[in-house]
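Heads up: the structure comes next, in structure tokens.
Omission of a single protein chain aside, the complex is shown with its protein chains in their original locations.
Labels A, B and C are assigned to the chains in the order they are written; within every chain, residues are numbered from 1.
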Amino acid sequence: MVSLFAVADAVTPGGTLLVLSLLVPVAGILAAMLAGGRHVARVVAVVVVIGLAVAVAIGWQMLQSGSELVYWLGGWAPPLGVGLRADGLSAVMMLITAVVVGGIAIYARAEFRTPPGVTEARAPYVFWIMLLGIWCGLNAVFVSADLFTLYVALELLTFSAMPLVCLDGRAETLQAALRYMIFALMGSVLYLLGAVLIYGAYGTLDIAQLGQVTQADAATVAACVLMTIGLLAKTALFPLHLWLPPAHAGAPPAASAVLSALVVKGSFFIVVRIWFDAMPGVPGLGAAQLLAAMGAAAILFGSVIALRQQRLKLLIAYSTLAQIGYLFIMFPLAFDPAVGEFVRGDALTGGMLQAMSHATAKAAMFMAAGLIYATLGHDRIGEMAGVARVVPITVLAFAVGGIALMGIVPSGAYLAKKLLLGAADGSGQWWWSLVLEAGGFLTASYVVLVIAQALAKPAAPIVPRVRVARSQEWAALALAVCSLLLSLAVLGPVPASLISNPLAPKELLASAIAIIGGALLVLAYSRELPRFAIVDRIAGLLRPLRGALGALANGFVRIDDAARQWSIAGLSMLVLTLLFGAAMVLQR
Amino acid sequence: MTETTLLGLCAAVLVGLGLFGLIVNPQPLRKVLAFNVLGGGVFMLFGVVARRGAAMGFGGDPVPQGLVITGLVVSFAATALAVALILRLHAVAGTASLRADALDATTAPPTAAADDAAAVQRLT
Amino acid sequence: MNVLPWAGALVAVLLLALALWVIVVRSTFAAVVGFVAYGIILSLVWMLLHAPDIALTEVAIGSGLTGVLLLGAGSRLRGTEGNENAHAPGAVVRVVAALLCAAVTVGLGLAVLLLPEPAPSLAPLVAANLYRTELGNPVTAVLIAFRATDTMLEVVVLLLALVGAWSLAPDRVWGGYPGLRHHADPNGMLVYAARRLPPLGIVVALYLFYAGSNSPGGEFQSATVLAAMWLLAMLAGVTHAPPTAALRVRALLVMGSTVFLVVGIVGMFTAGAFLAYPAGWAKVFILAIEVPVTLSIAVALGMLMAGAPERPVQA
Partner (left out) sequence: MISALDVFTLVFVAGGAIFFLAGTVGLLRFPDTLTRLHALTKADNLGLGLIVIGLLPRVDSVTAGIKLVCIWALVLFASALVSQLIGRAARREELDQ
């Protein structure tokens, strides 16, 4: 998927499509802002259809021409002008973004409807415009070939994401939005500082040109460190995640889906661009190991704390924290010691595939959580028993999304894991295989917990507070199924031998082991055991173990609480800056 | 040392000061101020880079100079948005703190009555 | 520009002292006042760095508008200071943070010292292509021709920030009047200034706009002066910010970006690329963009200063 397309050096046919991918959301923002009221949702509906068509056209054009798409804005060639460039990564990310935005838009039509008798309401107006703003920012991130345009795109993302966090106006969400805003601003200004140093050293901001000239001198190393740290703060990689759990858990469900599935991927994508394309020879293996170690810590802390949550939305938010960690495991695996650079290969494909499966699955899970909340009037995991009988499609969507995340055939995460494991074996870094395998069990644990709770027998029959719209349930399920079948969609570029028959005994056994392992973890230290007779009996047997593991998990929670203190997070950021700097300098 | 290099080092110190303020000062408005000090340092370094690239009769490389102007406007928008957010948090919660425990559990949901009360309080 | 050999050192010391003051002083009011001075000294730095365009922008936006914004916010938040300061991190955290920040500064300083000589520059490329934009000011050429897409996206960023600020309104006052109502004091000096200064300010703004094509100035500086005049009238109570739902306001806001978009698409068909200008027509195309964009930016800046709606339209 990644090395399929030739590198292009001049404007290519079809490059106009890249401009369209920016212009369509911008035009939508302007039209929606002007028209207001009920027209906003209509404008967005039109823009979603056209935007999806543009994304498909870009992918089709690339398959046809077998080359990257390049466009020079204003006809000015880089470095003087700004270039747009789409490779395989950009194309698939744009496509998956368009699909997720489409799914969220269908879901949100019921949630953000202008009430009758009102010409214009605040929440719908803001939600729809910001949805387009996020889409525009993401497309700009995916196609821009210029470090400064990427900075503007990052700010576009932040400014659009912040209002979504506090859309309901409660004090907690306003505080969450403020924490996010200030931390993200710090991140983007550090990124900009790195870009400034790059310009000072090379006189260009064009990523393709930089890829050919960058070398590990002082300014470049400093730039790489600053940009990486700034972007990690915006991606909320552990321990720079102080803003993520409250922001993602407190927003309205549709907004949470956007934030969790899409927004964090923007800054992650720029990290990939910088490490693989702009300066592949600069960071070195040491820094990559550090990055992956942060990812491993994120998986461990995110998953363990997710299982200790009492509220479904917080559980999903912490799951996002863990899944962000997954995205960074690929970096040391993609390092080729022979050339001393990060090279595009199976590891990168695996990492990006992970990002795409998480985008679809997590959007589906947040939507499902929103529907469960609407049905029950709360999202307390301990009181969810029997909800599967009331909203079966919703629970199915959550389950399918969760299974897709666990990495069971034929989900995208399955293929991602397989590619990453292969790369880990190939480079002899067995410890990352261990992390990947453990991560699978940890993911399974919180998914199994929620599904078991939903399937359990209710103490009293549930009377749904509202009837959720069918369209919302199906939107969630569709995205979840997308994630589950993602590996099939990329069958073309990867060898078919990587995908096994999901019903083969070996795969069934692997899936069963993952689920049983997850169930055992639930029994070991979950606070909200589902009410099944057998569960009680096993938990009784495991009591001493549960006590010890519960205390351990509480320790994790306490460390996480401390790490999310503003000053501690700030200090971690500075320490990591110095550590990355030291790792890159020692590498030389 | 040339004047330009001196100003470049000065910019580096401004970045350090800004970071310190962002991390250590507990008040969000002061964090926004520190963010602006930090931004001033970053833009100044860009100006130093531009000045180093002076050629062809231009006093500085015009490309980074143009980018600084764009950056200043974006940074103003960020400041305005952050300030609006701080003021709203203050109006709803009576505090503009970033600490999770500063919001007591009794913080009222945003009802019309609470909004009115907040509005009245602000207007007087 | 370099009147005195040690002007750079003097300005650097002043700047650092002011920055330190902004960061460590206890009172927020004092910090904001320090910040305004910091911005003014920073604009002196821009003159030393031969960047008069940025000096103008810094004074207008970086110091002026930001200063007014923070002063207003500081006065509304007075009273929360003491409570928050009680929760300042302890001495250990402060010392560690100071040491770490110093280490980062040293690293950054080293990177600055080790920047390659001779410095790379795009100035020759700009000089070689300037004639194609029919502009005399290279910075304006960068903003409106070579990197016009950045500028377009940036205006969209301003709009999104504005909608973001509006989104902080209570539902009840959505679409209403932003900010506090200032009452005009009939005998006040401010009212006098708000009536006398704007004509002068508009002339200055027009001059900056007109001069921007060939000498320092341009649409951002011009728009900021316009916004400042509007803000002065608002603060004096001579006028008030219009309701955010007003169609004329929204039309003015989106006008600039819309024209940007349309002219860009016209460029696709007449000059072969988005936001390209056909030979001989560059000046016309650029003017067609700059006039509405200046107005839109001025309105957006003014509305951003006014903040979220606080009073419903009916009241």
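To be clear about the criterion, a contact is a pair of C-beta atoms (placed from the backbone, for glycine too) under 8 Å apart; a residue touches a chain by one contact, two chains touch by 3 or more.
Everything quoted here is computed from the prediction, not taken from an experiment.
Put simply, the hidden chain is in touch with C once you look at the whole complex. Considering the whole complex, the residue from C:M47, C:L71, C:A193 or C:V313 that touches the absent chain is C:A193. Summarising the interface, chain C meets the missing chain with residues 188-190, 192-193, 197.
Here is the rule we go by: only the chains that are shown with their structure count from here on.
A complete topology is adopted by the chain contact network, contact being made between every pair of chains.
Which two chains touch most often is answered by the contact tally, and the pair is B-C. Centre-to-centre, using mean CA coordinates, chain A is 33 Å away from chain C. The geometric centre of chain B is 12 Å away from that of chain C, both derived from CA atoms. Under the contact definition stated at the top, the residues of chain C that touch 2 or more other chains are 89, 93, 97, 101, 104, 108, 112, 115, 119-122, 126, 146-147, 150, 154, 157, 161, 164, 168, 170-171. Of all residues in chain A, those that touch two or more other chains are 80, 148, 152, 155, 159, 162, 166, 169, 174, 193, 197, 200, 203, 567, 570-571, 574. Residues of chain C that touch chain A in their complex: 89, 93, 96-97, 100-101, 103-104, 107-108, 110-112, 114-116, 119-122, 125-126, 129, 145-150, 152-154, 156-157, 159-161, 163-164, 166-171, 174-175, 245, 247, 250-251, 253-254, 257-258, 261, 264-265, 267-268, 271-277. Residues 1-2, 7-9, 12, 15-16, 19-20, 22-23, 28, 31-32, 35, 38-39, 42, 45-46, 48-51, 53-54, 57-58, 61-62, 65-66, 69-70, 73-74, 76-77, 80-81, 83-85, 87-89, 93-94, 97-98, 101-102, 104-105, 108-109, 112-113, 115, 119-124, 126-127, 138-143, 146-147, 150-151, 154, 157-158, 161, 164-165, 168, 170-173, 180-181, 218, 220, 297, 301, 304-305, 307-308, 310-311 of chain C are the ones that touch chain B when the two sit in their complex.
Against chain C, the residues of chain B that register as touching in their complex are 3-21, 23-27, 29-30, 32-34, 36-37, 40-41, 43-45, 47-63, 65-70, 72-81, 83-88, 90, 95-97, 99, 102, 110, 112, 115-116, 118-119, 122-123.
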